[in-house]
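Note that one protein chain is taken out, while the other chains of the complex remain in position.
Entry: chain A
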Amino acid sequence: MSVGPYNYSYIFKYIIIGDMGVGKSCLLHQFTEKKFMSDCPHTIGVEFGTRIIEVSGQKIKLQIWDTAGQERFRAVTRSYYRGAAGALMVYDITRRSTYNHLSSWLTDTRNLTNPSTVIFLIGNKCDLNAARDVTYEEAKQFADENGLMFVEASAKSGENVEEAFLETAKKIYQSIQDGRLDLNAAESGVQHKPSQSGGRNTLVNDQTASKDSCSC
């Protein structure tokens, strides 16, 4: 009987980035609690959430860092990129300025994460189609040009929220399978033991892939 100490085999660290008010915290909340927070205050700092998901039969624990979007915190939030296996880059489809800033967010992400980090572009608030300011097509084109995964989602209705988080995990898992993501590379933020402090260090591979507790 295998006695893996954890019920999950991996820990993936995600960061959520993007301009203020695009709905980063709501996306996190929708993903972890399956609820929409209607009057979500601005994040002053970095929120933290966790959920265990399953990819290809592997239990994966997501540790999600939801960063403050305000420009004045930009320098500080840059500290949180390091070792992220996934980056969810969010803009608001009803506010073009948030879309226009994407290239600057992307630059930060590319500079501060490692090449295997999966970047997923989310056009949030797609429930507000009437107020749309950015078309799906142009965002899709931007994503394609930059090699990003992309969906439009709604933290309010929950549409595509689950998908964005799961697809990112699938892609990361694939990278591990392909050997593109080196679990032992220090700069990939990989460590073999989850830190007690809730994993400021990112992507963790638990060597003994734990077996389902009940064989049935």
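Keep this in mind: a residue touches a chain if its C-beta (ideal position, glycine included) is under 8 Å from a C-beta of that chain, and two chains touch if they have at least 3 such contacts; residues count from 1.
We adopt the following convention: contacts and distances are computed from a predicted model.
J.: Name the absent chain as its UniProt record does, using one of the following: "phosphoinositide 5-phosphatase", "Cytochrome c oxidase subunit", "phosphatidylinositol N-acetylglucosaminyltransferase" or "Cyclin-dependent kinase 2 interacting protein".
T.: "phosphoinositide 5-phosphatase"
J.: With the full complex in mind, choose from A:22, A:68, A:102 or A:149 the residue touching the hidden chain.
T.: The single option touching the absent chain is A:68.
J.: Contacts of chain A with the missing chain: which residues?
T.: On the chain A side, contact with the omitted chain comes from 1, 3-8, 32-33, 44-52, 61, 68, 72-73, 75-76, 78-79, 82, 192-193, 196-198, 206-208, 210, 213-216.
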